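Handing you this structure, nothing more for now.
Missing here is one protein chain; the remaining ones are kept as they sit in the complex.
Chain lettering (A, B and C) follows the sequence in which the chains are written, and residue indices restart at 1 in each chain.
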Amino acid sequence: MNPTRRTVLKTSSALGLLVACGLVTSQQALAATGREGFSAKSLADALAAVGGTPADSKDIVITSPDIAENGAVVPVGVVSNIPGTSEIYFFVEKNPNPLAAMFRIPEGTNAAVQSRLKMGQSTNVVAVVKTADGKLYSATKETKVTLGGCGG
Amino acid sequence: MADPMKIRANAANGVTEVKVLMAHPMEAGIRKDAAGVVVPAHYITDVTVKHGERVVLQCLWGQSVSQNPYLAFKFKGGAKGDTVSVSWQDNLGESRTDQVTVA
Amino acid sequence: MPLSRVTWASLLGLVIAGSASAQSVSDEIAKYRAMLADGNPAELVEGQGEVLWTSKRGPKQVTLEACDLGKGPGVLAGAYAELPRYFKDTGKVMDAEARLVHCMVTLQGIERADIVRKPFSEQGERATDMEALAAYVSAASRDMKINLPQQHAEEKAAYARGKQAFFYRAGPHDFSCASCHSKNDQRIRLQDLPNLQQAAAARGAFASWPAYRVSQGAVRTMQWRMADCFRQQRFPQLEYNSQAAIDLITYLGVNAKGGTMAAPGLKR
Partner (left out) sequence: MHSKFITAALLGVLASSAALAAGPTTKDSADLAAFKASFRDKNEATVDRLEQSEAQRLCSQDAQRPLKPAQRKQIEQQATATVRYPADGNYLGDWKEGEKVAQNGRGLQSSDPKGTPAGGNCYACHKLDQKEIAFGNIGPSLQQYGKLRGGPTPEILKYTWAKIYNSHAFQACSVMPRFGAAGILTEKQMQDVMALLLAPESPVNQ
């Protein structure tokens, strides 16, 4: 990963966003084969692999528990109210490979999916939505993972 | 040979809700067994759900999806008696397809 | 920390803030469990158990469909909700797991040692035959009332022994079952500890085993639950199908009389 581009991607100002949007096209080509993001070791790298820095959106709703009794199975649901949603990504920020899942939503399928993810520790869950015209939007929610039971 | 999936597909008001449970260890490749040996990665990478012949959802998954994965979503259309099929493939080349009649 | 809570703490002391946050934590845990309730992976294991129940297996190549789980040969519905019970043919009180082993040995001709060598799966492994059969058999009692018989002298004796075992303190930590399960409203970490002497809590516990444990990715049986409690009590290894295991399950099941079976459950 090019460090200069990393810096740009991390900039979430309006200007940075425009720059990032400019990067989408080249990144899209990379993401076309689909699996590159899964080997990324940080959220920034994983986001870059799927197309760049998304814009925060209130039209994405993440349903996940505030506190998970066990990190091995954490229910996560994402609903996108953004018109033209074509892909939904689930990221678990602090996992060794943050990109957990990608869902391609064809015409006629509701832009809402539920699954269950592993979380090694308390972490942000980031949902990213890609629209048919290649724009990226995201929402973030924290889940606390607790130690349970008798402790051994 | 993997165990069969549990698939539910229910149609109501022109929308079909699909819920799937898949039997799979979803090993991330970082856990050590009792003898201290790392258990190799073994996880589902691709899932395709079809209504008849039409693809209604495609998934790419990584190691962070939980063991015995759960998937739920809805698509427009579908009627009682239609067929919904789910196929998965994993990183070791295993695969499985099961289908259910929409209720 | 929200401002309102800081204000509370400063006005009323930390004890109140502490209990308020404990309440919200248990509410969040309840939400987590509710979100998992739909889609219990134990269903996958029930399917595996059904195949075992209906397949011709063992040297004798017969199915388990003639197995008598206490309500007559082949009667599955409601059988789990009335176990452990006394069986005339063996002269013993047996729980579901002991009886399933008995059927596999007597009907199918499978060696007992081969069945009980490894009753519980390791993480990442497919469910064992015992886990799968327990899931399948318990599911056939779903929504039925827990009603362990206590007529036979051996059934009463098993309950009495189970009660004594429940209070038996030993080992380096001086623990008994009662250390954690004899008071109301207690938690270990964030997990509620049912007071198993009382009907309501005993019902909740008995009704929900076997259960899929998300922390282990496996269906665990009631005997596993007993053995794992003893492990955490720092006791030696509880033997599979041992008298203490069956006595304790009898104690719990009788205390749970009138509850409604909901197994296989889903647990942390």
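The working rule: a contact is a pair of C-beta atoms (placed from the backbone, for glycine too) under 8 Å apart; a residue touches a chain by one contact, two chains touch by 3 or more.
Bear in mind that the values here come from a model prediction, so they are computed numbers and not experimental data.
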Chain not shown, its touching partners among those shown: A, C
Contact partner of the left-out chain, one of C:Ala81, C:Cys180 or C:Ile249: C:Cys180
Absent-chain contact - pick from A:Ser64, A:Asn95, A:Thr109 or A:Thr146: A:Thr146
Contact residue for the chain not shown (choose from C:Gly74, C:Gly109 or C:Gly171): C:Gly171
In subunit C, positions touching the absent partner: 14-15, 18, 21-22, 25, 160-161, 163-165, 167-176, 178-180, 182, 185-190, 193, 230-232, 234-239, 242-245, 247
Residues belonging to subunit A that touch the chain removed from view: 67, 144, 146-148, 150-152
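Everything that follows uses one rule, which is that only the chains that are shown with their structure count from here on.
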Whole-Å gap between the CA centroids of subunit A and subunit C: 38
Subunit B-subunit C separation of Cα centroids, rounded to whole Å: 29
Subunit A-subunit B separation of Cα centroids, rounded to whole Å: 20
Shared-contact residues (touching 2 or more other chains) in subunit B: 66-67, 70, 72
Subunit A, residues touching no fewer than two other chains: 72-75, 116
Subunit B - residues contacting subunit C, complex: 3-6, 19, 21-23, 25, 27, 31, 33-34, 39, 66-68, 70, 72
Contacting residues of subunit C [partner subunit B, same complex]: 38-39, 41, 43-44, 47-48, 122-126, 214, 217
Parts of subunit A lying in touch with subunit C, wherever the complex brings them together: 63-70, 72-75, 116, 146-152
